[in-house]
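Taken from a larger complex, these chains appear in their original positions, while the remainder are omitted.
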Amino acid sequence: MTKHEQRWNELADVKDELAARNWFPGTSGNVSIKVDDEPITFFVSASGKDKTKRTSEDFLLVDGDGKPVEQTGLKASAETGIHCEVYRLTDAGCCLHVHTVDNNLISELYGDAGEITFQRQELIKAFGIWEEDGSITVPIVENYADLEKLSEAVAGVIKPDTKAVLIRNHGITVWGKNAFEAKKHLEAFEFLFSYHIKLQTLSFLSRKPKFNSYGGVKHGTIKIS
Amino acid sequence: MTKHEQRWNELADVKDELAARNWFPGTSGNVSIKVDDEPITFFVSASGKDKTKRTSEDFLLVDGDGKPVEQTGLKASAETGIHCEVYRLTDAGCCLHVHTVDNNLISELYGDAGEITFQRQELIKAFGIWEEDGSITVPIVENYADLEKLSEAVAGVIKPDTKAVLIRNHGITVWGKNAFEAKKHLEAFEFLFSYHIKLQTLSFLSRKPKFNSYGGVKHGTIKIS
């Protein structure tokens, strides 16, 4: 199996797993995996496919500007530019973008704050953070209709230790050094999001919503206006 | 494979996928796919089948009035008349009717308002809406026990850009130009419904329920009376 076939299969496998969880509702979402570094080439989702199916037209090979490397009838996902920025700015080897109800909720509830930080949760070890008070921050950007502006906004919030970016009401974009790590990061974030939403609900109900310190979230503020 | 076999298989495939999500609880729901345009014929669910099974008696071919085209011992779903109206009034090629807890909730909570509108949600791109402030409206009709009256009520709210109708406490009827698009629309609506209900819950809890402007829903008003 060539390196290209191997990467294709890794990407198809992780796509199948996420599709089985219904994390690509309405053909939303897209995924990519890096094949070469110099110059950068990566496989990325073709536009508008049913991600519950596995076909030879699911992905196409593009360069660091998101342009097809080979002649193809396929169109790269409209959001390929975001993947380009992730590969340009980080050492990611795989990048996943999915919509879940809970990642959309977090992106809306903490959208004005611009970020959410998790702390004192065992699951943050999934990000390689083992310190007692270690924390992980996910920046949140507005969902610009202009996809070039959106790519720039995403690029603007990626710092060396960033593992994911939320786009407001537009899901999560998460990465790792390979498909295995990208999926690990995604699962950990989704767990933290779901946990936080349920805990906040109970916190609200008990009349003591303390967004800045409670339950392992700090720096975030829900602004419902 | 004939065109009839192809359409049958497409419909059986989408039915299987929705059944796997438990979206036909208690043998509720029904699906159809258009085979010919002039005159209109379409396959529609036979009445009262267990939709988790795949059999040669799942569908029968009917005409634009919902009457069987061939001799058959099968009875078309009691709600075939609604499918007839959808094919008469739109360019739908496939029509799906399912019950989920969340689509029933939306139909009840916004039933008095008569519609719900979603805006500023990435998922509305699934409906081919790419404008920054584009929106999608789903009309809601009362659930008349008289099925002829119900079909008329559904027909009465279908406009050129309508993609789905909610019947109060009676699920969603959604369509697309083929099975792929109908499923895409259904998944996107269900995502928007689930997202909205969870967001409203948190919104209520924070004491600032703003139904007309918050979280990408406008024009809808929850009336709990």
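As written, the chain order gives the labels A and B, with residue 1 at the start of each chain.
The working rule: a residue touches a chain if its C-beta (ideal position, glycine included) is under 8 Å from a C-beta of that chain, and two chains touch if they have at least 3 such contacts.
Keep in mind the model is a prediction, meaning the values are calculated, not measured.
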Study note, to complete from the structure: Since all chains are copies of one sequence and 2 are in place, the complete assembly in this file amounts to a copy number of 4
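The rule is simple: only the chains that are shown with their structure count from here on.
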Check your understanding: Rounded to the nearest 5 degrees, what is the angle of the rotation relating the C-alpha atoms of subunit A to those of subunit B?
Key -> 90
Exercise for review: Please work out the Cα centroid separation of subunit A and subunit B, and write it as a whole number of Å.
Suggested key: 30
Review point. For subunit B, which residues count as touching subunit A in their complex?
Key: 17, 21, 120-123, 125-126, 130-132, 180, 183-185, 187-188, 190-191, 194-195, 198-199, 201-203, 205-206, 208, 210, 214-216
Revision key, fill the gap. Residue set of subunit A touching subunit B in the complex reads 22, 25-28, 50, 52, 99, 101-102, 104-105, 108-109, 143, 145, 167, 169-171, 197, 200-201, 204-205, 209, 222, 224-225
